[in-house]
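What follows is a single structure, and I will ask about it in a moment.
One protein chain omitted, others in place.
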Amino acid sequence: MPRGFDDSGHTPHRLREKFVYPGERLAVEEEFFSGRGTYLDKGVIRSEELGIALYDIREREVRVSKATREPIIPKEGFEVIGEVGSVQKRMANVDVFMVSGREVSRPYTGVIYPPASKRSYRGLDMAVRSGDIIKGRIINTKNRVLQISIDEEEHGVILAYCSRCGSPLEYRRIRLHCPRCGRADRRKVAKRYGLEALN
Amino acid sequence: MSSNEEWRRVDGRRWDELREIRIESGVLPNADGSAYIEMGRNKIIVGVYGPREMHPKHLARPHTGILRCRYHMAPFSTEPRRSPAPSRRDMEITMVMRYALEPAIFLERYPRSTIDVYAEVLQADGGTRCASITAAAVALADAGIPLKDLVAACSAGKYEGRIVLDLNDHEDKYGEADLPLAYMPNLGSITLLQMDGLLSPEELDRCINLAIEGCRKIYEVQREALKRKYEAKKEVEGN
Partner (left out) sequence: MKSGKGGFTSRLKLKRIQEAISSGKRLDGRGLEDYRDIRVKTGVIEKADGSSEVFIGDTRVIAGIEISHGPPFEDTPGEGILICNAEIVPLASPDIEPGPPDEVSVELARVVDRGLRSAGIVDFSKMEIIPKKTVYVINVDLFVLNHAGNLIDASTLAAVAALRSTIKPIFEVRNGEVVPSGRKEPLEIKSTPVSVTLSKIGGALIVDPTSEEEDAMETRLTITLDEKGNVCAIQKSGPEALTPEEVRKAISIAASKAPEIRSKIIGGT
């Protein structure tokens, strides 16, 4: 997907655009504000990206749209998809393999705690099982692991496997049902169970 | 002593000439960023992974990211063959490489994370630490990691009584002094400085200036390598 420059809601008045390299001098502090993709060093605005510099006259801002890949850095509020590891009543571990729709090359470690307000399930071991694929939102990145919430309607288990025979479970009314062995299972199921496009 | 203008080195270069240098970015499909450099007969490949979660986790730092480097030589990179186990030299270069690159990276933006930079020397011909740093900077940019500047590295030294730029293996072994230096060309900062040999203060000064000149030329090659990959790509996307 091409990354546009214009996410500020108005058409920028372009002084000029040019291909710039990290460290390249763009302007001085007196002329422009230091925008996205730039940094300030002793009064000089420099590019911190490899990309295209854009001077926005109206906003008096210079910014750089990067031409390279965007590194994946999990932040609070981002949606994630992961595979559930070990599950206890008060905690479940998750290997997060997608952050904001992008696959990561090495999973981030995440953890789900039981939600305070939900009455539909008490212990987490009733909500998720090891091996489930869940979708959730990062609510805290301050600790060593990402804290993930599955409270929202769209969040929770998006794919589960039968604990008896290993087949993918289907969602029927309020329960997950195994089409092969007939076992019924409960989970904190996401609204779009089984419908998420997964790479 | 004949004039410096006429004098030629063992490989035919002038005193202030770099070896032929070629850099290519984005050469490893698995890595997040990568670069390959040939500098004279040096052949080095660098891969960057990250920023990513630090493993093992206890090494992670809560308020900053960590840059981890590894400089390593393939057994077939030297004559005679070397042991595959990392040597003391590899460990030292690993460390100075980290110090050479760290000032360019906004590590404070990646708490609990690591950026891993792996340099593998496939063929060594003198000046591998500098060529590794030069390639690593290109690989970091290729990985999309914001940088304060690129880092270019090059050595200067003294061979047969003359100050020369970019020592090859022979000049390194039989010369009087070798001074590897890494430089952020836009910021004018030196991030690697080592010296081995004997130089007068005046010669040392000339070496530093010459190495910085060399870094400026190498910086142009780094830019070309990145431009080849990304400016062309940008145009394709635009159309």
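We just call them A and B in the order they show up, numbering each chain from 1.
Please note the rule applied: a contact is a pair of C-beta atoms (placed from the backbone, for glycine too) under 8 Å apart; a residue touches a chain by one contact, two chains touch by 3 or more.
Since the structure is predicted, the reported quantities are computational estimates derived from the model, not experimental observations.
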Which of A:Gly51, A:Pro107, A:Gly136 or A:Gly156 contacts the chain that the document leaves out: A:Pro107
Contact with the hidden chain (one of B:Gly12, B:Pro62, B:Pro80 or B:Gly188): B:Pro80
Residue of B:Ile45, B:Leu67, B:Met184 or B:Cys215 in touch with the missing chain, whole complex considered: B:Ile45
Among A:Glu83, A:Asp125, A:Glu154 or A:Glu170, residue touching the chain not depicted: A:Glu83
Chain not shown: contacting residue from B:Ala31, B:Leu107 or B:Leu199: B:Ala31
In subunit A, positions touching the absent partner: 83, 95, 97, 103-107, 131, 133, 159, 161, 168, 198-199
Positions on subunit B where the hidden chain makes contact: 28-31, 34, 41, 43, 45-47, 49, 52, 55, 70, 72, 74-81, 84-85, 116, 118, 120, 122-125
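The rule is short, and it goes like this: only the chains that are shown with their structure count from here on.
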Chain centre separation in whole Å, for subunit B relative to subunit A (CA means): 34
Residue ranges of subunit A in contact with subunit B within the complex: 2, 19, 21-25, 37, 39, 41, 46, 48-52, 66-71, 73, 104-109, 141-142, 144
Touch list for subunit B against partner subunit A, complex: 30, 32-33, 49-53, 55, 57, 60, 62, 104, 106, 109-113, 141-150, 184-187, 223, 226-227, 230-231, 233-234, 237-238
